[in-house]
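For reference, the structure I am asking about is given below.
For this view, one protein chain was removed and the others were kept in their places.
A and B label the chains in the order they appear, each numbered from 1.
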Amino acid sequence: MQYEPVIGLEVHVQLKTKSKLFCACSTEFGAGGNKHTCPVCLGWPGSLPVVNEAALKLAIRAGLALSCQVAERLQFDRKNYFYPDLPKAYQISQYAMPVNGKGELLIETKGSDGTVVEKKIGITRAHLEEDAGKLLHEGIPDGSLVDYNRGGIPLLEIVSEPDIRSPQEAYEYLTALKAVLQCIEVSDCDMEKGSLRCDANVSVRPTGQEKFGTKAEIKNLNSFKMVAKAIQYEIDRQTELVAGGEKVVQETRLWNDAKGVTFSMRSKEEAHDYRYFPEPDLVPFTLSKETVAAIRKTLPELPRARAKRFIRDLGLTEYDACVLVQEKRTAEFFEACVAAGAGARAASKWILNELLAILNEKNIAIEDCLVKPDALAGLIRLVEGQTINNTTAKAVLLDMAATGKAAEAIVKEKSLAQVADAGLIERAVDKALAANPASVADFKAGKQKALGALVGAVMKETQDKANPKTVNEILLKKLSS
Amino acid sequence: MEFQIDKVAELARLNLKPEEKTRLGKDLGAILDYAQKLNTLDTANVAPTSHVLNLENVFRADEVKTSNAAEKALEHAPHRDGDFFKVPKIVQRD
Partner (left out) sequence: MDLTQLTLKEAIDLAKKDGAQPLLDAFSKRAQALNPKINAFLRFDPAKVEKNTEPGSLHGVPVSIKDNICIDGREVTCASRILAGHVAPYNATVIEKLKKAGAALFGQCNMDEFAFGSSCETSAFGPCKNPWDLTRVPGGSSGGSAAAVAADMTLAALGSDTGGSIRQPAALCGVVGLKPTYGRVSRYGLIAFGSSFDQIGPLTKTVEDAAILTNIISGHDPKDSTSASQNVPDFTQALQRDVEGLRIGLPKEYFIEGIDPEVEKSVRQAAEVYRKLGATIKTVSLPHTEHSVAVYYIVAVAEASSNLGRFDGVEYGLRVPAKDLREMYFETRDQGFGQEAKRRILLGTFVLSAGYYEAYYLKGQKVRTLIRQDFEKAFREVDVILSPTSPTPAFKIGEKTADPLAMYLSDIFTIPANHAGIPAMSVPCGFKTVPGTMGTGSGTCPAGVPGTVELPIGMQLMARPFDEASLFRAGYAFEQEVGIYKKKPKL
C-alpha cells in the first residue's frame, strides 16, 4: 500500500516592535538576565496589560499580505497552564476571535514530471500572542534558571492548513512565508535569534484515504533544513508503523539533529486543558474598513508578484526570479541595477552567481556591500562592451567589493582592458603552440579537450586579457592549417 | 452533582488532603447544584457579558521605557541565582 503524508506547520514570528506586546519593556535581543522586564511582563500581582498599537498593526499587515480575512472585531483570551517560563500561569493569546482568519500562501513546487508548479497552501489563522520567557538548563544540575526578557514579546502565530504533502513543500512554504514577512517588514524572521520558530504536525494515511491519520507534533526545529529533515524522518517512522499494523501515538516529539531522529517527550502530564476565556483585563477591538484599507495601502509589491513581473517584463527564468525575490533587498538591488542600464539577465546572473557568493563569504548584507547597483551595472557594461572578459570581470568585482571603487577605475588602474589586437594574440598563440606540442598532437588526434589547455596557455600568456573569442578563432585557424 | 475533585485539583495544581477532598468536594457539589437554577432561564438569544463597559480599542504607543522592577523582584525572590529566578528540576514524568 502507498502512504501519503499530511503536514501542517505552526509558525511563530516575532513582530518588529520596539516595546513588548503589553508593556513598555524593550524587545532588543541579547540583554542581560531579566534586564528587559517590569511588573507587567514579570506577571507581578496587580499589574495590568495594555496592547501595543504597533503590534496589532503589524499583525494586520501580515494578515493582509497572506490574503487573510482580517477580523472586524477581535479580542484576547487567556490560555491557562503552569510552567515557569509563564509568569502569570496564563498566556495572553487569541482563541475565539483572532485578528486574522483564513488566508493562503502560494508556493513553487516540483510537479511529478519535474516541472515547477504553483501550489496554494491554506492558512487557518494568524493570531497575536505574547512570548514566554526562557528557561536555561545547561550546566545546572539541580534546576533551571528563568529569564523573562523574552516574555511578553509580540508574536504572530501563523497556522497552516494540513495542505503540505512533502518535506520539500514544507521547506518551500517556510521560504515563501519568510520572504513575504521580511518583504513587508513585520519580522526579521531570524531563526537563530528565535524571531521565527516552527512546529510541524505530521501524519500519514493510505493514499486515497480522506480521513487523516493520527498526528505527531514535532518541536525543536531550528532551521528550514531541519524542518524538512525531521518531517522526512517522521514520515518514514509513521509509515513503517502503520504499514506494520501498529498505531501512531498522538504526542509531541522533539527533533534531535545530531542523531537525525525525533523522540517522544514522554510527557504524561494531564491532557492539556487550557481553559481559554476572554481576557478581562483587555477590552475588545473593532477594526474599521478604513483602518484596514489604510494598512493595505502601505503594503509593498509582494515577492510572488514581483517574481512574476521579473519573468514577464524582464525575461528572467522562473528560478532566477524566485531566488531574487526571496530577500527584498536583493530584489531591490537587482531592480536598481537594471535601472542603471544593466541587462536584466546579466544583472540577475551577476548578482546570484557572483555578488551573493562574495557577500556570503564576507558574511555581510547586500545593503552593506561596497558594490552599489550602478557600479555593478558599470561592470556589466564593460563585459558586454567586451572591454574585459568574464574572468577579468570576476576579479574586478572582488576588487570592487573590497575597495568600493568603480569597475572602470580598476580596469584602468590595473590595465585590465581586454586585448583585441589580433597581431598580439597571434604572437601569443604561436608561443603557446610551440610550448605545448603534446596538446597540439592530442588535438590533432581528435581530443577536443586539448583545445581548452591551449586556450588556457594563450590566456596565461596575455595575463587573461585576451578576448577569449578571438583566441579561439585564431587557435582553430592555426591548428587546422 | 458529583464534583470531579481529583481532575480539577490536578489542573489547579492543588495537593489536597483526603479530608479536604471530601469536604471541598461536597461544598462544590452543593454550589453546582445551586447553579443549576440558571438552566431555568432561556438565554438562547442573549449575548454574553465579558466587559461591563462598552470600551474598545484601548492601546498604548510603541515606546520603550526602562523599569528597575527586576532588581527589586530578584531581591525578594524565593530563589535567585545571579540575575535569574531559579526553579527546581523540571522532570518529565512517564
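Keep in mind that, in the parts below, a contact is a pair of C-beta atoms (placed from the backbone, for glycine too) under 8 Å apart; a residue touches a chain by one contact, two chains touch by 3 or more.
The structure presented is a predicted model; accordingly, all values stated were derived computationally and were not measured.
S.K.: What are the shown chains that the left-out chain touches?
M.R.: Computed over the complete complex, the missing chain touches A, B.
S.K.: Write down which of A:P5, A:G33, A:G63 or A:P84 is the residue touching the left-out chain.
M.R.: Checking each option in A:P5, A:G33, A:G63 or A:P84, the one touching the absent chain turns out to be A:P84.
S.K.: For the full complex, which residue in A:V146, A:L379 or A:I474 touches the chain that was left out?
M.R.: A:V146
S.K.: Quickly run down the residues of subunit B that touch the omitted chain.
M.R.: Given the touch definition above, subunit B has residues 3-5, 7-9, 11-16, 20, 24, 27-28, 30-32, 34-35, 37-39, 41, 43, 46-53, 55, 58, 60, 69, 72-73, 75-79, 85, 87-91, 93 touching the missing chain.
S.K.: What does the interface between subunit A and the hidden chain look like in terms of residue numbers?
M.R.: On the side of subunit A, residues 39, 42-51, 78, 80, 82, 84, 87-90, 144, 146, 273, 275-277, 280-283 touch the unshown chain.
We adopt the following convention: only the chains that are shown with their structure count from here on.
S.K.: Rounded to a whole Å, what is the gap between the Cα centroids of subunit A and subunit B?
M.R.: Measuring from centre to centre gives 40 Å for this pair.
S.K.: Of all residues in subunit A, which touch subunit B in the complex?
M.R.: Against subunit B, subunit A makes touches at 17-19, 24-26, 32-35, 37-39, 42, 44, 50-56, 75, 82, 84, 135-137, 140, 142-148, 265-270, 273, 275, 278, 280, 282-286.
S.K.: Under the stated contact criterion, what part of subunit B meets subunit A in this complex?
M.R.: So the residues of subunit B touching subunit A come out as 7, 10-11, 13, 50-51, 53, 55-67, 69-70, 73-74, 81-90, 92-94.
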